[in-house]
Every structure is written in structure tokens, then in C-alpha cells.
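What you see is the complex with one protein chain gone and the rest in place.
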Amino acid sequence: MTEIPTSRHSAFQVLTGLFSLPAGARIGIGPMIAAVILLIIVLASVLAPLYVPYNPLSMDALSRLKPPSEAHWLGTDPYGRDTFSRVMTGGRVSLLIGVGAAVVSVAVGLMIGLVAGFFRAADGVIMRIMDSLMAIPAILLAIALVALNGPSLSSVIIAITVPEVPRVVRLVRSVVLSAREEPYVEAAIALGSSMPKILIQHLMPNTFAPLIVQGTYICASAILIEAILSFLGAGVSTEIPTWGNIMAEGRTYFQIKPGLIFWPGLMLSLCILAINLLGDTARDLLDPRMKKREG
Amino acid sequence: MEFKSKDFTDSRRVLKIRKLKVGLTGRPNAAPVLNEIDLDIRAGETHCLVGESGSGKSVTSLAVMGLLPKDALEIQGGLIDLEGVEITYAKPSVMRALRARRIAMIFQEPMTALNPVLRVGEQIEEVLNMHTDLSQAEAKKRTLDMMEQVHLPDVDRIYQAFPHQLSGGQRQRIMIAMALILDPDLLIADEPTTALDVTTQLQILRLIAEMQERHGTAVLFITHDMGVVAEIADTVSVMQKGRIVERAPIRDLLTNPQEDYTKKLLMAVPNLAPRAARAPATAKDVIIVKGLDMTYGGGGFLRRSEGVKAARDVNFTIKPGRTLGIVGESGSGKSTVARCIMRLIDPTAGKVSVAGTEIAQLSRRQLQPYRKHLQIVFQDPYRSLNPRWTVARSLCEGPINFGTSKEEAMDKAAELMELVDLPRDALDRYPHQFSGGQRQRIAIARAVAMKPDLLVADEAVSALDVSVQAQVLDLLDDIQDKFGVAMLFITHDLRVAAQICDEVLVMQKGLVVEHGPADEVLSNPRHDYTRTLIEAAPGRHWDFANFRAMERVPALKGATA
Amino acid sequence: QQDTSTITAVMHSGLRVLDPVITTAHITRDHGYMIYDVLTAVDADFKPQPQMASWEISEDGLTYTFTLRDGLLFHDGAPVTGADVVASLSRWGKRDSGGQLIFDVTASLEAPDDKTIVWTLTKPFAPLLDVISKQSAVPPFIMPARVAATSSDETITEYVGSGPFVFNEAEYEPGVSVTYDKFDGYVPRDEPASWMAGGKVVNVDKVVWTTMPDALTALNALSAGEIDYLEQVQIDLMPILSGNPDVTVEKRDELGYVTIGRPNFLHPPFDNKLIRQAAMAALDQESMLATMQGDPEYYNVCGAIFGCSTPLGDESGSETLTGGADPEKSKALLEEAGYDGTPIVLMAPTDVISLINQPVVAAQALREGGFTVDLQTMDWQSVVQRRAQQSPVTEGGWNMFFTNWMVPEVSDPLINVMVNGRGNDAWFGWPTDEEIEALRADFVAAPDAATQKEVAVKIQEHVMDNVNYIMMGEYIIPQARRNTIQNMIPSPVPVFWNMTKEAE
């Protein structure tokens, strides 16, 4: 980075500029529903311990793999644990990992990508480092991190994020490569805007639309990868319910007890659908050219 | 002065517009953008649409093409009839069949109107591929031929070029070629010659006239250049605030305008007679350009192609408070020079010193403090405004960069908006919600807000109607007086050049062919090119402000004609 | 698939290590039985029988003379000689724990001629034939002398045996598939095949082992007839096959496996016998086995550390394990021992299917019994490395892990590594247990089977009291085959002789 923004006003402007909505923008009913769904899922997950009927860890070997019943609304898993309690509790860790991985990789990738895309000199070096990072398998990294740090959420998030960052970087950079040739960037240079300001205020908004797509994808895939990692022994303990875990554990029982995959899968899909809808709305709101009449 | 005076009442009516009303989408109660427009154009007729910038000229033409941005503007009433086909609410497929063959349009801003990632040749050729059965080779030949006809130089190179590799005028001619190539029945030309030097402009106008002769094309010609209107119009409509306020045959309009607005407009047309040079300033030069060379590197996959020598050995200096005009052929390197001295591109050779410092070799970062001294109004204002930013934010960007507080910058911005004759509420709007001329004014306001030592204005007033243009030129004059701003003024409009330049520099093919005080150069041109240029100035036989012919045509000293 | 000369089998794991002496991996042992032969082998009654050689034992029990039968050929065409046998046994003796015990008392091992091998001991070693005939862990496979000359710490690089199948090196893809061709030069014995003994008659031209990491896919492939044989079927998935008339799911052998938990004796809290007893009280075989296997048909609550259906098996002292968990007793014991709530680290591997359930179930049971449990999931490699750490828990050590053995691998005190009480030289967990060492010495010295059994019962009782390890019961993994596959012999090791394949 060459310089920090020249005054506190520009920092202020970054915030207001980025998040103020174009005049007349209104939010439709779809995104409202999405927000409500998301809120419900988040609350349901966070508050799960208060209302789920069973301890999600307590087992009963004699009632394994039971179909849904009065006692177990969604049936039980191969350990005889209550699926409903596990699915509802599972959201806590899953959402944390999904959102954590998405936010971290997008944030880090965005910064690096902006710099790589804009400064020709930096591009080569940064992108070659990214190429190298991309090649490190998440599993290996996770195993190493767990060995160093012990198993923890942050190890998992880092292990998922590190290979994801270069992909975000490439995406951001590609958008910036085109956008930096726009005359309004020249105009900003001519107006004496500092490099950070040009990067953040002029170029960054161009990356939002693709980043929203990439971000939701990372969020979903992190939740699924988490399960793979934990089954390869590098994630959170398999005992602790997460949507990914529950699905991965249900994998072999796919043909005889699809509910083990269906319910956590449904929760995950709902979340992703909601995040997607919100993302789309955010992107439409941030792009004045997309301003739409109420539909 | 000769006016066209053919009577078209018997000709086939090509376009009929009745009570056309266009308003903001979904807001039928807001003030309409077009308010009950009536318009008729007959085969072979040239109908000129003039009027205030932002009065709805472009919107009218887009409505006819069926290309209104449907998220923002919609037809709220009235009727558009093209040769008996009612197209107001026509299906897309119907419109598609009509376009290019029957109606073609030249868009106002060629930079944004051309696809940045397709070669311009292909973009023209596409029209042929879509609407004719010509073979690949024939289509290419037609295309190259058309490019020659619009007087593009070096057509083989330009055919292969991408829009960003062309000069403003070259792009505009690509647009023109695209629209003319199929001899449409109705041609809508939205300020097609703003970026063209007068000689080229003359040739283009002739080309259109020939087509009208040959094919009976009806032409709707939107322009601010009264000289052009005087030369080519059969009838003229004057627009103001979304209405057509006056319609008349050209002679009647020029000699006997009815409406106040029309009179005001005509009276604002500047004179071709150069202003008296201001007293030579004694202060140090604001900018010194020495031996500036710029060659655009040719890419080429394996071997480097030769590249385009866009500027060669350009030298000049400007003192505070004075204006240097650059006129010349389209594609002669004017914008290149401007961009070089702004250090937006790196000159291949030469020296540029600003405020005593050599900046041609400074790095981007080292340059940053000097940015305050130099400002530019780009030739394509639309693209130079961030589409995601409100006008207010764009206007405040520069001052805030150099330490002005946000509130102060906002106040200043509001003030400037008034000075360039834009409503205050425009501050909260986005660039795409403005007309071409309005955007140009925003760009000017943005540059002026910086109170630079040197203002580079590249075709800065070309999209403005003459009354607003006069106002903006006054504004520039004002700040020049007040702050001693030096100005580099690139223009094709010799009237404007005559109005405000102290010195003029004439460029052709990258070279400076003539350089001297404005009255010298304009009234006593020494170089042949300068002379042809001045002779080609449209409407120089008419004294618009006084509604009559020139008493004394400003003869060129030593001219043979 | 109408090719009746090729059997395609999906084995429990991919074959990666090709040296059956250096590793104890079951898949490599299975591979060993395909391409190598053994001197002697146990039959279905746990009785050693002649295979490559017959034997004579001197009166004093100190000299064993083996005579090779006729017609033994290596795959490269060379005849099997006494020298090959001596070299092979010597290499094996360096690797196998039972073998080491024999070599500890070996005076000489020689091949006076091509057909004869003489093994002389310094003192009698009654179980010698049992040890060299054992079918699992590391059986003494006979290789050419030049191959057996490889150091026992290095893997062999030439795969020539004298067994009924030839290793097809060209088609070998480590971890993916391995192909065996029938060895035409193999002369089977005349007796009918029984376990690892008897005539190894090969009825097909080719056997292909492939690995299918996905259990469901393997079942589907079997249903669709893309494979002929599936070595292990997860019990929970059996319903998927039950409707298919072309497929038979069955037990290959009744012995099966045991699953066990091993505490670490070096560090608190399991250095305290009371707390080990508390853990044993908290655990319960039935719920663990039920979770692992689901169907009681395929598991066996069994407190015998040497296996319930083996000659030495005895269930003394195992009531708390077999009779259901007793968390109250566990809590009382903890109270008595003054357990301070230090979390016990349970290592839970997640990539070995047969070991996933135990720690998870145990963790929950221990919690209910008053323990604080830190269940740490990791891949098997990490378990393998970490269980070798003697450091305290806080410095990368551990308190308990689980593993499985085939019953024949634990069926007597010499083979069963968990009853070794030699401190640092003992198996992971490192109990220093002089009492058990004394009992083991008695076992070796025991003159006859009845005395052996007596000692074995004492060992059983001692293990239950001292909790050297926690026996969590027996289980069986069924196999599945298409009905075209016939004449399989029951055996703990999946063997491909005798088997026939018919057209559909």
C-alpha cells in the first residue's frame, strides 16, 4: 500500500459511500422473507440448547436409526441420538464456520486482489504466491494446524480459508484488471485521489457482484468441507453436531435413512437461499443503474 | 447565404409523432421528460432538432428507436408511427426488423455506445451480416469502403482497432458508418459531429446529403451547432424542457424566430471573429511542453507492430490567465497531448514541466501533489464519471483529497451546479440519469472545483447548447480572471476557439502545423490546412445573433476564394 | 459379467504394503496368503497341520525337523529349498513377537539338505508349532532366500512366492487394485481345505482385488454384478442387499474380531487402578457393540480376553462389562480414588470405519460415569503417532484409545500384546505388571493344555482386576457374494482357493 487515506473524511466517506443506498431504492417482499428465514434459522441455532428435547450428545444404542416418532420428531441417528436436537444444535457451529470462512476469505482475498489487480508491479509476485497457496490441500493444512493449535474452530476456518483466498484473489483481480482501464479511474487519478482511495472507493464496488456469488458459495462449501475435514480427523470433533457432520455421518445410510441428510441439507439450503436473495438485493441496491421499480 | 428550401409536403411521411409523453418509469405523476411532442418528417427531409441541453432531444430519438431504458423511462402516452407502422408499443421482434434497415441511429456518446471488446470493423460489419446476405469478404469490403467514406484514415488499422484505441472523432465516425451502411429510411443522428473537425464534418454532412438524394432518407438531426443547422436543415424544431416550443422552415426560423427561447438561443451563437488577445501576462509559465512525442505501442503477439505516432514534437507554454486553443483534424493527437501533460499516459519522449517541476518522469506517487495544479475535462464525460457515484460524491472527490472538509466541499458543489445551470437536486442523481450535455457540465464543474493552475478542456463544451455554452464559457472566463487559471482548450468549434483563445495551435497528423495568437491564426492562416479548416466552418455566412446574413464575411487574408 | 475365469473382489482396504513380514496390516497378510505358502498352518480346530512341510519333534522337545513336500516351486520356476525356508523364518523371527520368543530360545536353525530344516532349541517351547502356524498378525511366509535376505526393517522389492497365485506386477496400482493370476505350477495338498490348511485348489484364472472407498457404491456394484465378492458388509446396510436374489450375505467365519480400549498407565488418572476400574464400570459392551453393529446377530457380548470361542477363552471377572454399565459404581470408585475431574483425553480416529464408533460411545458413557472427557478426533495416523508418546497429556500425551483385533490375534497370552506387562517395552499404555509377566512365564512353561488353560484363566482374572485393557466384546463382519461364487471355505482370512465361479 502506498498511503493511507489522507484525512478522516475519506475514511468516513468510504463508509457512507459504500453503504448509503441510492435514493428511491426500496426493498421488495422476497428479500424480507429471506431476512426473516435467516433470522429464524440463526436464532433457532443459537437458542437450540434452550428448547431441543434431548441432549444432542446423549446416546441410546437400543434406539438407533429409528424413524420419526412422537419421541423423536425426526428419528434418531446411528448412535441413537435425537436427530432433531442435533440438526437444530448443528446450526451453531456450521453457521459460524460457513460465515466465518466466507467473510475471512472474501475480506483477505479482496484486499490482496485489489492490490494485485491494480499495481502491475505487484501483480506478478502476488499472483505467483497465490498459485502456490492454491496448491496446498486443505486437509494437509488442517491436520498441521490441528497439530499446532489443537482442534478449534479457528483452525478449521483457517484451513478452509487458505486455499479459498487465492480463488477470491483471482476473481477480484480479474475484475480490477478490466475496471482499472475505465476512464473514471483516470479521472480519479487526475483528481489526486490516493491509491487506497481509488482501490476502495472506485474499484472495489465493481467486485461486489461476483464476490457475493463467490461468498455464498464459500459459505456453503465451507459448511460441507468442515464435515470432510472432521472426518479426516482435522475438524471439530465429530461428536459435536454440525450440519456437515450430520450429513457426512448419514452418508452411508443414504438409502435406508435419507432423513439424516435431508434435514440438515434443508436447513443449509434454506440458509444459502436466504443469503443469496439478500446478496442479490444488496448488489441491486449498491448499483444505482439497477434501481428498479417496485415489482 | 443559401438555405435549403425544398417543399416536402407531397413527400411520403416517414415519421409521425403525436402527443408523445415520456416520464419516469412507474411515476406517472412526476414531471414528464417529454411532454406531448408532435413531429413529422418526410422522405428526403432533414429535420433539425435543437434546443436546450437536457430538454429531451435524445429521449425523443430513443423513444422512436424503441430503446428507452425501460427501468428508468417509459412512454406514458401518445403515438409514434413509422411509415404507417405504429411502433409505440411494438413487440421487440417487430422493432428488431425495423432497426438498421428502416431506422438507424447515431448515438450521442460514441465512447459508451461502442462495444469496448469488439473490433470496430466487426461492429460495423455486423450490421451487414445481420441484414444482408453478403459473403464474408464482400461484407468486409463494404465495411472498409464505408470507413473510407466517413474519411477514416488508415482504415486497415482502424478496422482492427478496439474503440479505446481510437480518437473521439474516429469513434464517432464508426458510429456514423454503422448507421449509414444500410441506407435507412429514417436516420436519427444525435449530435453526430461533435467530435469532428469542421472539414471532416463537412464531408460527413455531404455524405448524408448524398444518401438522402439517392435513397430519400428522412433525417432527424440533433445538434447544437447552429452553423450546421443553417447549412443542412429543411425544417427545425426547437425544444425546451420537454416540449417543442417552435417549429419552422429553416429560413423562417433564422430570420424571424417567434419564441423568446429561440431568439435567446440564436443570439447566443458566438461569432467567428477572434477575440482580442488579452494583455500578455508577465508571470512565469504555468506549463512548459518541450518536444513531446507519443507513440502508442502496437501490441502484436509475437512481433511488435509499428505503433501509432499520435503526437510528434509538440512544444508550447501557457502563462497564467491565458488560454491556448488546440484545433485540428480529428485524430491528429489533441487528446493525446492532453493526456500526456496530465500524465495519464506516459509520453514516449519530451519534457513537461508544471509549476517549475519536470513531471514527465515522475512516478504516480510522486505526482500526486501536482494533481491539484492540473485538471482535465475529458472528451467523454460519461465514462469519466463513476457510474456508481452520485454527482455530489464525484464533485467532492477532488477537494476532499486536498483537505477540504466534506461540508465545505458539498456547499461548493451545490454552488457549482448552479453556475453550470444544473438543478441542485441533480446532486443526488447518478450519471446515467443525465443528458449528454448535463454530464459534460458536471465534468466541467468537477474540474473547476479544484481551482487548478492549469485546466485542460478536451471538447468540453461540444455537447452544450449555445446558450448554456455561453454561460459556461463565461464561467471559465470568470475563474480565469479571478484565479489566473491557465487553460488548454481543445475544440473543433472555431467559433468557440475564436471566443476564448489567446493563442491557437493547429494540429494535423500528430504535428503542430501552425501556432500563434488567435486572431493571427484565425484571420490570417498561413498553413493550407488551417485555411481549409476555416473555410469549412459551417454557417460562417450567417450572423445568427442578428437574424441575418453576415454583412462582411470574415475573409481570410490572402485567401483565394 | 459372464467371465467365469475372473473373480473381482472388493477387499476391506487398499493394498499398499507388499511385504507381509514387515507389516501386520491384514490386507497385506491376505496378500501374503495369495502368493506365498507357509510351512504349517492351523485348521478349523486351531490345530497345526502340515502345509509345505511335515514335522517331527524330538522326545525332549528341543529339536524340530521339517521335511518339505515334493513339487514346491517358486513362481520364477525355482524349487523351494531348505535354505529358502531358513532365510524366511529368520527374517520373520526378527519381526514377529511370537517369533522373537522362539528365537530367544533357538540354538540353531539349519537346512542340512534341500528338503530338510532342523530347528534346535535351548529349552522346550511347547507352543512353537502354534506360533509358526498362526494365521494372523505375521505368519511366516516362505520366500526365496535372496528376497528373505532383505533386512527386516526394509520392505522387499521382489514379490515371488510359492503360493497358489502369482502377483501380477504390471497391473498393480497401489491402493487401487491388484491382480493375481493362477499359478499353474502349484501342487495342492490332497486333504480338503480347512482354514489355512489343506489343499489350496485354485479354480479360476484370475483374481482381482479392488478397493472401493465408498461402502454404498460397493454394495451397488455387487447388486449390479460388477463385482463378485465383498469382503465386508456394514451391517446397517444389509437391508439394501436383502431384496436381491442374486446375492448372499453370510458370515465367513464365526470367530470375528474383538474391540478393546487401552488406558495409559503412565499418567494420571489411569495410573490409578481404582480409576481404571471406574472406567471399566462405566463402560458397557452391549451399547458399544450395538452401536457398532446394530444387529445382535453380528456381535457377541463376551468378557473373555482370549475370545469366547477359543480354547483359552474364559469370562471370569467380566460381569460389569457384560452386564450393562454401572455409572453409580463408577462414580463411587472415582470418589474413593479422589478423582479431581482432570479431563481424560480419548483419541478418536475418524478415517478408519471400524474404529469410529467406540471412542464416541465410550466418551459419553464415561461422562455418565462421572469422568470429564476430552474426545479428540484425529486421523488414524495421528493416533498411531500420538499413542507412541509417553509424555503427559498436557504435552501431547493421551489417556485412552481403542482398537480392534482379530480373535486369533489375541487368543493366547503369547500372541496377545496387551497382556505384556514389561513397562516401557510393553505395548502402548506401558503397564509395568510383574504379576502378569510371571503368569506369562508360567504359560510358556506349562507342559500341557490343561495347565495352559489354568494359567490363562488367572491371566483373565488379573486383567479384569487390574484393567490392563478393557475388553469391549466380539463382533463379526459379514461378507457378501454373488451366488455365482460357490465353494468358499469358512476362514478368518478371506482366501480365494477352492472358490468357483459359475455363469449367471
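By written order: A, B and C. Residues from 1 in each chain.
Here is the rule we use: a residue touches a chain if its C-beta (ideal position, glycine included) is under 8 Å from a C-beta of that chain, and two chains touch if they have at least 3 such contacts.
The rule we apply is simple: contacts and distances are computed from a predicted model.
Asks: Among "NADH-quinone oxidoreductase subunit N", "Peptide ABC transporter", "Ribose import ATP-binding protein RbsA" or "Hydrogenase expression/formation protein HypE", go ahead and choose the protein name stored in UniProt for the chain not displayed.
Replies: "Peptide ABC transporter"
Asks: Given the contact rule set out at the top, which of the displayed chains would the hidden chain touch in the full complex?
Replies: Within the full complex, the chain left out of view touches A, B, C.
Asks: Give the residue, chosen from B:S11, B:T88, B:T112 or B:S523, that touches the chain omitted from the document.
Replies: B:T112
Asks: Touching the absent chain in the whole complex: find that residue among A:I97, A:M111 or A:L141.
Replies: Of the listed residues, the one touching the omitted chain is A:L141.
Asks: Write down which of B:P69, B:G291, B:P369 or B:G403 is the residue touching the left-out chain.
Replies: Within the whole complex, the residue contacting the unshown chain is B:P69.
Asks: Using the touch rule from the top, list residues of subunit C that touch the missing partner.
Replies: On the subunit C side, contact with the omitted chain comes from 14, 16-18, 22-25, 28, 95, 97, 137, 151, 153-155, 157, 172-177, 210, 212-214, 216-217, 220-221, 223-224, 226, 351, 378-382, 384-386, 388, 403, 405, 417, 424-425, 427.
Asks: Please output the residues of subunit B touching the missing chain, sorted low to high.
Replies: Its contact residues with the unshown chain are 62, 65, 67, 69, 71, 92, 96-101, 104-105, 107, 109, 112-118, 126-127, 130-131, 162, 164, 175, 178, 299-302, 382, 432.
Asks: In the whole complex, what residues of subunit A lie against the chain that is missing from view?
Replies: The missing chain touches subunit A at positions 120, 123-124, 127-129, 131-132, 134-137, 139-141, 143-144, 147-148, 166-167, 170-171, 174-175, 177-178, 181, 206, 209-210, 212-214, 216-217, 220-221, 223-224, 227-228, 232, 244, 247-248, 251, 254-255, 261, 265, 268-269, 271-273, 276-277, 280, 283, 287, 289-290, 292, 295.
Assume only the chains that are shown with their structure count from here on.
Asks: When you average C-alpha coordinates per chain, which one falls nearest the overall C-alpha average? Tell me, please.
Replies: Taking the mean of all protein C-alpha atoms as reference, the closest chain is A.
Asks: Averaging only over C-alpha atoms, locate the centres of subunit B and subunit C and give their separation in whole Å.
Replies: Here subunit B and subunit C have centroids separated by 89 Å.
Asks: Approximately how many whole Å separate the CA-defined centres of subunit A and subunit C?
Replies: Those two chain centres are 46 Å apart.
Asks: Between subunit A and subunit B, what is the separation of their C-alpha centroids in Å?
Replies: About 47 Å, centre to centre.
Asks: Pull out every residue in subunit C that's touching 2 or more other chains.
Replies: In subunit C, nothing touches at least two other chains.
Asks: List the residues on subunit A that touch subunit C in their complex, please.
Replies: Against subunit C, the touching part of subunit A is residues 57-62, 64-65, 78-80, 143, 146-147, 151, 230-239, 251-256.
Asks: Show me the residue ranges of subunit B that touch subunit A in the complex, using the header's touch definition.
Replies: Subunit B residues touching subunit A: 25-26, 71-72, 111, 164, 342, 344, 364-365, 368-369, 371-372, 374-376, 378, 380, 383-390, 393, 397-398, 400-403, 405-406, 428-430, 432, 446, 450.
Asks: Which residues of subunit A touch subunit B in their complex?
Replies: Subunit A residues touching subunit B: 2-3, 6-7, 9-10, 12-13, 17, 22-23, 181-184, 186-195, 197, 202, 205, 286-294.
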